[in-house]
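Apart from one protein chain that is not included, each protein chain of the complex appears where it belongs.
Coming up: chain A.
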Amino acid sequence: MSHFSRLWRWQVGNFRREAAEGREVGTDAPGRDALRDGGHAMKRYSVFAIAREALRHHAGWERAWASPQPKASYDAIIVGAGGHGLATAYYLGKNYGITNVAILEKGWLGGGNTGRNTTIIRSNYLQDSSAAIYEKARSLYETLSQDLNYNVMFSPRGVMMLAQTHHEVRGYLRTAHANKLQGVETEFITPQRVKELCPILNIDGPRYPVLGALWQARGGTGRHDAVAWGYARACSAMGMDIIQQCEVTGVRSEGGKVVGVDTTKGYIGTKKLGIVVAGHSGQLAEMAGFRLPIEAVALQALVSEPIKPCMDIVVMANTVHGYMSQSDKGEMVIGGGTDGFNNYTQRGSFHHIEETLRALIETFPIISRLKMLRQWGGIVDMTGDRSPIISKTPLGNCFINCGWGTGGFKAIPGSGWAMAELMAKGEPGPLAAEFDMWRFKEGRFIDESVAAGVAH
């Protein structure tokens, strides 16, 4: 039997099993040309649409999102067209019918950390409020491609966090117990199971033999750009204005309430303002007249040259500091730590790469002869407790969403969902309730760095 047909049979087997488990199995629906009236007409994507276009050299594809000039004012403005900003806008429209919305972006949409992360999606967090929002996000990812009619390639290939010290074992056992009560499906697995799931992993040390792992079978990866693009396209289709190359330079208020923003494309009025600018949150907060407990550091990542599939899951090794997965293109996607100093340069630095690779070559000896293709850094916005802020602010009708730090890609749908609720109602719902910015004043931390966890 050929390699391909064996693969095919195995995959179809998996598919049957999932279908039998009652997970939704959709069908491709051709036709239906626009998702919604009023917005930027949106051709539905499908294999049929591609076939149709193929016959005319793909000349009939329309813009994925419109490129409008800003209107004089909006019901709501979101600053920052990263994943979180776009998702906020999307759920404002989808869940609350608020579509007179502009999303302002100083560069190109998705060009911040949304477009430079290592795309790990998991929800096996320790603290209740974290687990709630990350699991909400993860479950929204499950159907996001269908919801957006854009393939975001959510791939629940499983995420494994290795336990390599007894202390780490206890930490992950704690998370497993917490997850059980939180309704997050995780499992602490044996070294043998680790090896079965990831044969290229060296579990025998010599320094840090693998003692087990926390395994989340429905965690995985997604295509980062596609998440931003998919949301952008859907927002545009609802009639929202995504305005790129439009930097917010000032926030104006009257009587303690926000009334509009100054931008490089002029003044734009708004009834509500959502600041969702990750690394630049401190600057926007200053414009809005308040301060944030956030600092910015560069987080390092790299990819190898592509090779044929050799690793089907995501592995995080926190004791030795490194994590790795293999992209659909075949590149080994590798992440390490943050630089030890505050900075704003989105550049790769060397010492972390070196440390990370030493750790990963020990963990995955076969990668030693692969080559590093690209390295880069992204500026992450870190709060004191390593958890995000989704909050009202001292300025009326001005809301902020930030502090996702090293691990906010996985949170995008859940964060947008919670932020939209906060902006629409003016008060947080249960998902956002604990993430207000006053918790630092009260000492009410949601600390995720506690157990063995790092937060990618």
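As a working rule, a residue touches a chain if its C-beta (ideal position, glycine included) is under 8 Å from a C-beta of that chain, and two chains touch if they have at least 3 such contacts; residues count from 1.
Convention: contacts and distances are computed from a predicted model.
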From "Sarcosine oxidase subunit alpha family protein", "tRNA N6-adenosine threonylcarbamoyltransferase", "Dihydrothymine dehydrogenase" or "Electron transfer flavoprotein subunit beta", the hidden chain's UniProt protein name: "Sarcosine oxidase subunit alpha family protein"
Identified contact with the non-displayed chain, of A:Arg170, A:Arg291 or A:Lys425: A:Arg170
